[in-house]
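Chains shown are a subset, placed as in the full complex.
Each chain carries a letter (A and B) given by its place in the written order, and its residues are counted from 1.
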Amino acid sequence: MAFEPLFGENKIFYGADYNPEQWLDYPEILEKDIELMKKAHCNIMSVGIFSWSKLEPQEGVYDFSWLDKVLDRLNEAGVKVFLATPSGARPTWMSHKYPEVLRVWDNQMRAMHGGRHNHCNSSPIYREFTRKIDTELAKRYSNHPAVIGWHISNELQGSCHCPLCKANFRKWMQKKYQTLENLNKAYWSTFWSHTYTSWEEIDPPATMGEMGVHALNLDWKRFNTELSMDFCKHEIDTVKAVNPNLPCTANFMEYFNDYDYFNYAKIIDFVSWDSYPEWHVYKDQERTPIYTAMNHDLMRNYKHGKPWVLMESTPTCTNWRGTSKLKKPQMNTLGALQAVAHGADNVQYFQWRKSRGSSEKFHGAFVDHVGHLDTRAGREEIELGNKLSKLGEVAGSLVNAKVAIVFDQENRWAIDDAQGPCNNGMKYLEVCQDYYKALWKKGVNVDAIDETCDLSKYDVVIAPMTYMIRGDYAKRVEEFVKNGGTYVSSFWSGIVNETDLCFLGGFPGPLSNVLGIWDEEIECLEEDETVKVQSLCDALGFNSCFEGSHLCALIHAKEAQVLAKYDSDFFKGMAATTVNNYGKGKAYYVASRMDDNFIEKLVASILDEKGIKGPIDNLPLAVSCHTRYNDKSEFLFVGNYSDTAVDVMLKETYEDLLNGGNVSSQLHLEPYASYVLKKDL
Amino acid sequence: MAFEPLFGENKIFYGADYNPEQWLDYPEILEKDIELMKKAHCNIMSVGIFSWSKLEPQEGVYDFSWLDKVLDRLNEAGVKVFLATPSGARPTWMSHKYPEVLRVWDNQMRAMHGGRHNHCNSSPIYREFTRKIDTELAKRYSNHPAVIGWHISNELQGSCHCPLCKANFRKWMQKKYQTLENLNKAYWSTFWSHTYTSWEEIDPPATMGEMGVHALNLDWKRFNTELSMDFCKHEIDTVKAVNPNLPCTANFMEYFNDYDYFNYAKIIDFVSWDSYPEWHVYKDQERTPIYTAMNHDLMRNYKHGKPWVLMESTPTCTNWRGTSKLKKPQMNTLGALQAVAHGADNVQYFQWRKSRGSSEKFHGAFVDHVGHLDTRAGREEIELGNKLSKLGEVAGSLVNAKVAIVFDQENRWAIDDAQGPCNNGMKYLEVCQDYYKALWKKGVNVDAIDETCDLSKYDVVIAPMTYMIRGDYAKRVEEFVKNGGTYVSSFWSGIVNETDLCFLGGFPGPLSNVLGIWDEEIECLEEDETVKVQSLCDALGFNSCFEGSHLCALIHAKEAQVLAKYDSDFFKGMAATTVNNYGKGKAYYVASRMDDNFIEKLVASILDEKGIKGPIDNLPLAVSCHTRYNDKSEFLFVGNYSDTAVDVMLKETYEDLLNGGNVSSQLHLEPYASYVLKKDL
């Protein structure tokens, strides 16, 4: 991948969602907006999200006059624009006249007009309305000098149970399975007599109908990913028909569970996402930055490492959580630079200015109801704008990761739906983060990928709970290890195929060879229950007592070597962690949800063995360290997420991009401080 | 306001809901009822609630014979009657034949027959049935010597989503806003493209439709207040057409959230309400009496101080809570006299006799299933009847309050719906009660009012969290302070206008002048989080460390003087409490939810300054003290809500109305004891 800034310019873009259509009666405010944008060093705005009522106030009657002025004014001020298609919400007149544009819920009742992100993805009428308005927008603005990309719809999500969607689902299944016999076998539908004898008999999963055919549930999620992609593609095709060169994105969401983004990302040109971390909520100050960091790493890898756009975030607080906590001083800067550290070329916010009314009027914004930037938040926004303006050379740089963590969306769907062994919550994401956390604390770059991604470019692949083995994943794992890679697996791996059929003949199924174990059964512990685990020093390099929790696979080491044993309960003495030498590589299996201490030690020993180390040793609590690089330089991002000042030791001399001058050896970090350092390559 | 007993007689009425229609097959029980009423000193019964099936057993076929006998029998026994219109529940035949009398729920499905209080307020059929039965009742009983008032329907509540109600809602909006442009601006409906282009497009808020246009939600609540009032007025007009002199009431409920009672009370002649405090449930023995006291003070002020009727309460326990706790000995008497202390001229119960079957058969009553009054509860009921018979001169006396607390129903709706800053619960009522509690513990009379009420008659007005500024409220606050009043405001005040549009230019919006501060932003604390606050001795007269919780406004004192400062978190050093000298008065602003200790000290210093004091100093824990007065006397009500005996010191000599004789200096209070003392004026 070349080192190319996303939008051709060597700058980190800085801006927000901008909704001037709400303020057309307040011309003085629109004037003030431009003045304040300049003051805050803003150079990009997302315009037109939810503007349909203003663009097409009556059916077929378009009004672009206000938007003409807005775009021209922004252009004059040097502010670029992501122009949104307005399909995230529809005008009231449309729902009223054509109720079929609205979604039918799981309870089989059609929604009434309201909210947003709830159109039917199949509706030909909605698609036609969308095509028309998108075409008008594209014709008028595709070549506008301010516009650098399309923001397709908004936070696409969900599913619809209307007859059209049901029919599309049946077509999708027919295409996939060809015959009902194939489908019935794949669905194991003989169970409870659920055999289908005609395609018409298949309804989507529904609370008042069928919820227990897990392969059907999985296919419904896959279908809805593709149906939403199809809708999005319909919009992309529409706007690209006018100007094929303007890139398109669709803003993604936090560990989003409705769709498989690794699939979804194929139809967009660049990834963008809306990130709202829960800063300052948890006593554990590492929890939120780690949770967010892994999400950033996922976003980057949806497009295989390409820089991406932080499309939404808040400068102060959200208004839709239980508690609307403010970001403490410098937290907004730290959060923004965290995104850049993980590959973002843009830092954008929802929203430019707080609306006067309706449901998000108390959501944080650049400009508060007071109307100026001489506020605590405003001053930090201006300062941040200034800082970002110094980071132009970072744009287009990439992240080099030798370690990957596998977090697979289809696997996540399957695990959560499978009924057993822990219906209280399988904690797939939490277990992945146990390992991610150990890597983060080492200051090591990580790629978050899924089972479809290329493994061969990594030294270490950590893949907890790969319950579902998709496609040729197991083969690729074998090759990866054979060729010298280190693979880390865990309990609840290698259980089912892609239609949730269990592997026969012993778990971990197709991973049995590479892992060298047999997983006989799995014990689920109560929420407050733990088991003791004793590591074997000679094998693992460390010796101590640890705790396992959540789930305990009861395994038999076959070819594998035992590294740690259970030391309590009826399975005392059985293997708790193993390693298998396979080809030139090694494959680990961790049989329980081990405590942080164990995972940190295990990860450290693996990194040591592979010679992987971060740029700073012995990172203090809640201090992060990540790098980007291009053909000339490496950029080192250091951030302190704790409320305590600390020092770290640099191993080399760096240029301090934000503050000027050079730094070396000791670097002092005030609470929530962040640094961007550069060294030449 | 003149000192007029509500029903012309110098007596505190004592009685219950009476449902003889349930016992027509048991003539011996009906006889026994009269005997027991006399024994218990009862002199009023509410009759006819839910009797429609017995009054009109088939459509158009009326049977009043049983009611004739009941009313005559009561009259002979000297028992007066509130005669109910039966519209609180309808006969099954009516629902069956005319399903349109039933309500359509938020899920857009029409209710089936069942329950009660669930008719459609718009239904012409229901109104016509109601008109007919009410007319029959009025013709037959309007001049019956026992009947002294109308009890209209029962506990009117809720809303309906049927087409008729929707049409009425649209008419109501049309009348209010005249044009859709006005409505769209007031609703800020450009947000999420919710602009309305025809009146027909506007649906009431609904879970399956629109819930996020807060001004629409507010208008729906206002409309339903007025629609229910219109239904109630329809009944009042019907019965008054026969005898315009018989006063009407509609029984209100505890801190009721469906309707705005300050508006509702306009159409009734006197206020009555159904009070079911949770006695003995909380370890904090002050919680329930204080919560109930403020509700009594609200009820009195719905009719601007006029005496009112305790329409329902229970002599022993309810049957619809999680736990049905019994009132301990003397608690029933104490609770009854609390109502009288706060202005009640009647003490009535649900119910006279426990029903044999159906859903309230285990709700407390005068007469238990055992059928006599020789029970623990029965003996106390007789004793209470005897006590109330000694308080005839209290009837018609008023409450003199120099302090008012503002608890505004429209503001409450708006705060709870606004999304942010604390969706876990904004605690408007709780914060108002923080201040009410400090006043209650001082033994000071308080009026609970809303933003529409006259402020000029008070010395002190405490108005926490006036998020929504209604009409000319801010102007009236300015005048009040200018003229020497002391006003206490808090965080989350002066944020929006009546359609929930934020004030631009800085909070607290129109209260900025009088408060002399700028409220820049607001921090929400987690449930277990607090901040330190340091009072400034020289300014406030006391010096200590306190705690703030819940929400912290981060304010700038402009004209105001700082009285206390935050002493932790990133806003350490910022003002936590201010006072602004404005005209002849003072306006306080308390920026966080301060602990009891702080509020008690602040309130004490304000009362001291204004020379307001209660009749007893140093009230022990959970002891109340309130007064009523007329042209001749002051009546002092003292009650001990704790399980511990205590003494209080009287400052003067009083006549002991319940026990005879005089008391002065030390007054001993057994657990749950109550006294009514009198002194001449």
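Basically, a residue touches a chain if its C-beta (ideal position, glycine included) is under 8 Å from a C-beta of that chain, and two chains touch if they have at least 3 such contacts.
Values in this document were obtained by computation on a predicted structure and should not be read as measured data.
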Overall copies of the shared sequence [whole complex; 2 in view] | 3
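Throughout what follows, only the chains that are shown with their structure count from here on.
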Can you check how far apart chain A and chain B are, centre to centre, with Cα atoms defining each centre and the answer in Å?
-> 49
Complex contact set, residues of chain B against chain A | 107-108, 185, 187-198, 200-201, 203, 206, 208-215, 418-424, 496, 499-507, 518, 520-527, 554, 569-570
Interface with chain B, chain A side, in the complex: residues 19, 21-22, 25, 50-54, 57-58, 86, 89-93, 95-96, 105, 109, 111-116, 281, 316-326, 328-329, 354-363, 368-371, 375-377
